[in-house]
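Of the protein chains in this complex, all but one are displayed in their positions.
Showing chain A:
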Amino acid sequence: MFCVCVDPLQGDFPETIEEFLQHGNMKCIAFNRRGTLLAAGCANGSCVIWDFETRGLAREFRDKDCTAPITSVSWSKYGHRLLASATDKSLTLWNVVTGEKIARITLQQTPLHARLHPGSSIPSVCLACPLSSAPILVDLNTGSTIVLPVSASDSGNVPLPNSRKFSDGSPPFTPTAATFDKNGELIYVGNSKGEILIVDSKGIQVLGLIPIPGGTVVKDIVFSRDGQYLLTNSNDRVIRVYENILPINGSGKEIEKIITSNNNDYESKYEKLKANGARCLVLSCEVSDAIAKVQWKAPCFSGDAEWIVGASASKGEHRLHIWDRAGRLIKILEGPKEALIDLAWHPFDPTIASVSVAGLTYIWAKEHVENWSAFAPDFIELEENEEYVEREDEFDINAYAERVEELMIDQDAEIDVETCEKNSSFSDFEDSADEIIYLPAIPSPDAPDEQPDKCLVSSSKLEDSNHSGSPPSSMDAVQNGLAIPPASSPLEVD
């Protein structure tokens, strides 16, 4: 990823299936922000974490209470927490390092998507989108929920007076999608009327409104990794890309400024919200399948937001369409004959992970063309045959002896072997020294016919805190980090 002498592959897209991951029956996936770990939720209620570099299983989180299929997984910003939503209306929060369950909250309805607040390393709030009602903010410590407004006249937590309500008083039937913006200050809600509402995540007020052309139900609303672009997937089979013109940092403050500066007379609150919204999002392009009018599923951006991928939601199809940001169709990738249920683009590499209904995760990557010049520096690869024209003195006998010595190297020049440059692809990252980029590898013990152990076995190792009586997986759950004795005092030198 940080290779100095390799062409950066960012901006490219995958071409073919490289391999697939198989462990249980996976339902949904999410990359951590560095793309080194892939979390997957399974049909048996467990969450697994794959080490994406080795494509091996790193961790498995299981709990006897969590047995319902997982509908979505979400990482906290620096990888310390993993949130899983399940069909038994529950949200489970896992501690990634220790593998312990931190919290389990039961909601009124099954959440289809649940996202941890992206702004903090230990988030206390998450956004959950139930199947067909307003999205809610859930406090992970107390379990209390706040219903978000789903229309301009809604102020949240107050059911609309003349809309359908369920007899048990639960929120009305309004299929909605919602997402945090990059820092979590604002929430973008796509409602069933085809509007994007910008909601303040603290005050839960609708601050702006953008009507989507077509006015149909919004099924998905997704930000790019850098927060610059937003896409919506609507029921009219069109994916629309918006450019976010609010600043990434301080979007909340900026929108407040817009509201106060927009204090002209408007006919209605609706018009005012529209005017605010127009200064937050600008429609950039629309993509759709003009011929087959395919419904889309799980659309998302590439890591650098140069490409958009959408999966065909047609029955039994595993097909990915890739467009560039101008809306031109670039590539169609065909997968195996198993319907696709989830999709994720790697944050940096031109790699896509797609989950099929068979529970396998397919990894799509670029085909590699061997660079023969790397093996032999004098070797030049030619695209096509070239007529060779020899030098005047090529076959002269004394030409060899006269070959000039290579350029003189100044061996006295100072060189720096210590300082490292920050890699530019992470320049928009705030570094956290605490970030979990790799999980410590715990070697799984060899089969017993290997050499007998030499010394005693430390007792607190390989503590299996998460097994629930199901058949032991070959991967142990995380052990508590063995306490290494504190560093001894610095040596005395006389």
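Keep in mind that, in the parts below, a residue touches a chain if its C-beta (ideal position, glycine included) is under 8 Å from a C-beta of that chain, and two chains touch if they have at least 3 such contacts; residues count from 1.
Note that in this section contacts and distances are computed from a predicted model.
Set against the options "WDR5-like beta-propeller domain-containing protein", "Glycerate dehydrogenase", "Probable cytosolic iron-sulfur protein assembly protein CIAO1" or "Sperm associated antigen 1", the UniProt name belonging to the omitted chain is "WDR5-like beta-propeller domain-containing protein".
Checked against the hidden chain, the listed residues A:E267, A:E381 or A:D416 yield one contact partner: A:D416. Only one of A:V282, A:I332 or A:A441 touches the absent chain when the whole complex is considered: A:A441. The chain not displayed touches chain A at residues 1-6, 36, 51, 53-54, 56-58, 368, 370-371, 374-377, 406, 408-409, 411-420, 437-446, 450-451, 453-458, 461, 474-475, 482-485, 487-491, 493.
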